[in-house]
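Missing here: one protein chain of the complex. Every other protein chain is in place.
Read from first to last, the chains carry the letters A, B and C; within each, the first residue is number 1.
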Amino acid sequence: MVPYAWLITAMPFIAFLIIIGVTYRRPLASALVAITCTAVSLMVSLSVLVAVIGGQTAELSLKWAEISSFKLELGVLVDPMSAVMFVVVSTITLLVQIYSIGYMHGDPGFSRFFSFLSLFAFSMLGLVSANNFLQIFMFWELVGLCSYLLIGFWYDQPGVALPPPAAGMRAFIVTRIGDVGFLIGILLLASAIPTLNFNEIFAAAEAGKLNTTLLTIAAVLIFTGAVGKSAQFPLHVWLPDAMEGPTPVSALIHAATMVAAGVYLVARTMAIFAAGPDSLLVVAYIGGFTAFLAASIGLVMTDFKRVIAYSTISQLGYMMMALGVSGAVTAGMFHLTTHAFFKALLFLAIGSVIHAAHSQEMRDLGGLGKDMKITSLTFLVGSLALAGIPPFSGFWSKDEIVHAAFASGKVGLGFLGLIVAFMTSFYIFRVYFATFWGERPAHQHGHHVHESPPTMTVPLIILAVLAVVVGWVGTPWANYFAAFLSPGEHHGGGVEGFTVMLMLVSTLIALAGILLAWAIYGRRHYDIEPLAEKSPGLYAFLSKKWFIENFYYGVIVPYGAVGLARLCAWFDRAIIDGLVNGIAGVVGGIGVSLRRFQTGYLQFYALIFFAVVVIAAVYLTLFTGLSAGI
Amino acid sequence: MNNFLVLGALIFAIGAYGVLTRRNVVFIFMGLEIMFSGVGITLAAFAQHIQPASALGQIFILFILTVAAAETALGLAIFLRLAKTHGTVQADKINELKG
Amino acid sequence: MPWLSLLLVLPVLGALIIFCTPREQDKTVKAVALLIGILETVISLGLYFSYDFHKAGLQFIEEYNWITTLNIKYFLGVDGLSLPMVVLTTFIFLCAVLASWGMSHRVKEYFFLIMIMETAVLGVFTSLDLFLFFLFWELELIPMYLLIGIWGSARREYAAMKFIIYTMTGSAFLLAGFLAMYFLAPERTFDITQLAKAGFAPGVQSLLFVLIFLGFAVKLPVFPFHTWLPDAHVEAPAPVSMILAGVLLKMGGYGLIRINVGLLPEGVKAYIPLLATLAIINVLYGAYVALGQKDLKTMIAMSSVSHMGFVLLPVAAMTPLALNGAVLEMFAHGTVSALLFFCVGLIYERAHTREIKALEGGLAACVPKIAVAFIIGGLASLGLPGMSQFIAEFLVFLGSFPVLRLPTVLGTTGIVFTAGYILWAIKRIFYGPLNPKWAHLKDMQHSYEYLPVVILVGLTVLIGFYPALITNWSDSSLLAMLR
Partner (left out) sequence: MDVLYNLSFWLLAIITVGSALMVVTLKNLSRAVIFLVIFFLGVGGFYFLMQAKFLALIQVVIYAGAVAVIFAFVIMLTPGLPGTKIRQSLNQGVALIITGLFLGSMSLLIYKQLAGAGKAAGIEKSLSLKDLGQVLFTDYLLPFELVSFVLLVALVGAVLLTARERGEGNGGLE
């Protein structure tokens, strides 16, 4: 099936075209088209994965344009990393699409929604399959577009915290700042070696043909792109806002796939990072700091969707840290995979809650576990996976990261990882207890809550199963995942005492977080925040998100961008144009004074004319050689 | 030949003087005619002196004469029109070219 | 068959027919203009695809002596640099004719002028004799002046006057440069192909460069000669804006590449820092000014200034890759800006305002099709992959970076600001709850409203998906030129 790998990318695009061209007015047909095409993609992805496990890899390439002997190509790179991503992306896309039939039921933009979802699947799969920098950048931008369109999907709604189109715009522009860095990184590489093909560049980098400093700078610049897309500090601010989009979108784009594209990018270009090792430090520390920053904010958010959004940022930070400390792709990609499943699960589960209770504010919710058994149970599975309780998938991948941090000698980052693990299990169970346990708040009693329809619960169940089992491919005893992804290296040969101890410690830490959450929120309805009473300063600091957004949207945007722009516009009008008009005025003045000569009397003109001719004649006669004879 | 040339220049100058000083448009035209004649004489003198065998000079004058005649006819027609619309034939009363 | 002459003569013929049509028969006038527009497009496409780009160089040459004593020739020919511009021109004029279908004020004169202008613009792109080039260059001004001055909005006379004075001043320098070149050439000639071999001394080249650059800089426009553009755009009717942004600016870019780069490479080299600086000022300053605009049309006009910086940057870099990007950028920006101006025209026609603040309020709900068209145009303008401008700008960056590192890096930041002002405008105008005062607005209904959108979006997407359609043509010619 490997030669047909391009179908994986092409199918969703076909779906997109069919939906906007043919079935736009028939919502259910649109959904069917989208799901069928994604299913085909998934099938091809699975067969490709099987083939790749069997040892096949391939690089399909198509010459797109050749300009001054510089080749631009489009291609499909089939290797273990992309094969895994194909399966992850198409699986989650398929489940989210099925889920959306129920979630988006009756929405006037139903077909539009599915066309955008298909376009996104196309872009994301194209990004994954890229075999060169141009292609990955193109699809990188396209997933950004889909994100923009889908965040602002309900373009005429007021939104929860800000209007969806505004959120979409912020998301696009903030990520684009990162993209500029990415673009410059690509340009830097292309100026050193005249190609954009991954394998050629990596081969050159590994062979040491390229300058180390250049590679380090290029790697950091590429990482800038990942910082934007994967919502790492300092460009993380867009992701919580992106929660204004429909929840299936949050699950698919802003939890499982697109935000992980940054991690995938770093993993994909690891050869460049490895050749400029200082860049890995940047990756590790930015990742670690982001993990901590986001987790700390997640502790105090009262909108549960935002809690999970910050959790996503935090987990992405984890992945970056994994890539940074290990200098290898395995741990980060493993966490990406497990996280994709359990985070999609969490989002879809809270989507189910939002769908039923029409609120995402924890103060308004509580005691939903009785009415929504499936949702409650699947959310619990997701929470356990996120918290890192064995044998759920999150445990294995998270443990590998912490282990890698300690193993690399960056003990600080290792401890940071453990602290974040504690915070993680605390905040996610805070959400769980506050939403599904306890009593419903008094003002919500009249509103009866139903379990969601099967189109929504079935994907939840499937994802819950996956969230449990996916981690088993990468246990320290038998790390098939690592062996598959980087076959050359030595993996899971023996489990040392340190590994076992670390597993125990991290499990205990996670359990402690759960217990603390239960102690505070488990027994009563969530309405007061103990931290707010005990340490109002810290609480304000956290709930204002470290004042980072205040700085961005309160200082940089109004003064640095809009204010400066208005100043420029004024400058253009008043100074530049004024200068021009001033010159015009001077010329006009000269014209007015010259106008006196225009008496309008023909004979006056004739006189002047003749006089000039005569003067010329006299001059020629007397003062030039003309009169001296021929 | 020099005499002819000087004569041509003299006639031209007289015509120009007329054009410049007269107020009546008809007089201006007469001045113009005189100027044309001066040019014609000069041209004929040169033609005879430099290239007597070729007909070029004479043909040139012929064309000038023709065009001048046409010009006079048109000019006088304009004059009549002017007299009708402006009620004056004095050039210094007509200043529509004033900017 | 003298196809190029036919290309030039057809619009004049159309203009004559329109001239002879009785005043009341608007329909006939429009039909004639449309017919000519379609014929021109078909011919230009025919030329485009029968041009053999493997062989590079000038083809379809027509050369006749015109004014023998001055060695001025009627010399036409196209290569991979001018052909995309020719095709762009015919398409944009076709769209402009369609966009003018609803015109009711002095229809005959309007289409007459449009036809004359088409000839002039095509003449600029096809003539290979500088004298002829200049003739067409000037011929284009008159219809434009009248089109802005008669069919414009409130301050039309001011804008038209500003336009003509600016460009005439530029033309004066241009003419001086051409004449200087004519007299300095070993054998007095205006023939571009011969001037390319003239081998001017570097000092002479840099002098000539300044003169000619000034002429083209006004047209492109380059900061600080750009202030005519917003005024002209704002006052001109929408179809004229389409032509102005779609084609006329490209004359400046084309001239820069054909004459400044092609004939005076040493001159370019002498001014690389200045050119790169100006290009970056264009990109960033243009974007910033656009961000600060209150009027939608001014905003798009300033975005043109910003994007034309991406045409100037390759001129400074002078690498084939970057210049290919510049050609592509000119083509792409031609279609995209025409699309945007067309959409603004549609909105203005309905809402009678262009003020972003006044328009605010969920127009997507009442005019979804216009909204989609504008959003596609906006996304293309901010360089979305799959649209032509992305690949153009990518090539510009790719080609310029090895030569001009810092300017290119600064230039790339421009894409953020572009995204900023375009998305901001889209958000404010089309999104949000529907403002009741706009509830009565009608969406696109007529085929003459759909067709330009379809054509322009089609071209944008086509080139975005398959840029080789332009680069295969431009590449060989540019390589030959730079060699």
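Note that in this section a contact is a pair of C-beta atoms (placed from the backbone, for glycine too) under 8 Å apart; a residue touches a chain by one contact, two chains touch by 3 or more.
From a predicted model like this one, the values you see are computed outputs, not experimental measurements.
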| item | value |
| --- | --- |
| Omitted chain's touching partners, listed by label | A, B |
| Where the missing chain touches subunit A, by residue | 603, 607, 610-611, 613-614, 617-618, 620-622, 626-630 |
| Residues of subunit B in contact with the chain not shown | 1-7, 9-18, 20-24, 26-27, 29-31, 33-34, 37, 40-41, 44-45, 47-49, 52-56, 58-59, 61-63, 65-67, 69-74, 76-81, 83-84, 87, 89-90, 92 |
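To be clear about the criterion, only the chains that are shown with their structure count from here on.
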| item | value |
| --- | --- |
| Mean-CA-position distance for subunit C and subunit A (Å) | 36 |
| Inter-chain centre distance, subunit A versus subunit B - centres from mean C-alpha coordinates, in Å | 87 |
| Averaged-CA centre spacing for the pair subunit C and subunit B, given as whole angstrom | 52 |
| Residue ranges of subunit A touching subunit C (in the complex, touch as defined) | 64-68, 70, 72, 134, 137-139, 141-142, 145, 148, 152, 155-158, 163, 165-166, 169, 172-173, 176-177, 179-180, 183-184, 187-188, 190-191, 561-562, 564-572, 576-577, 579-580, 584 |
| List of subunit A residues in touch with subunit B within their complex | 595, 598-603, 605-607, 610 |
| Complex contact set, residues of subunit C against subunit A | 165, 223-224, 226-227, 285, 288-293, 302, 319-321, 324, 362, 364-365, 379, 383-386, 390-391, 394-395, 397-399, 401-402, 408-409, 412-413, 415-417, 419-421, 423-424, 426-427, 430-434, 466-468, 471-472, 475, 478-479 |
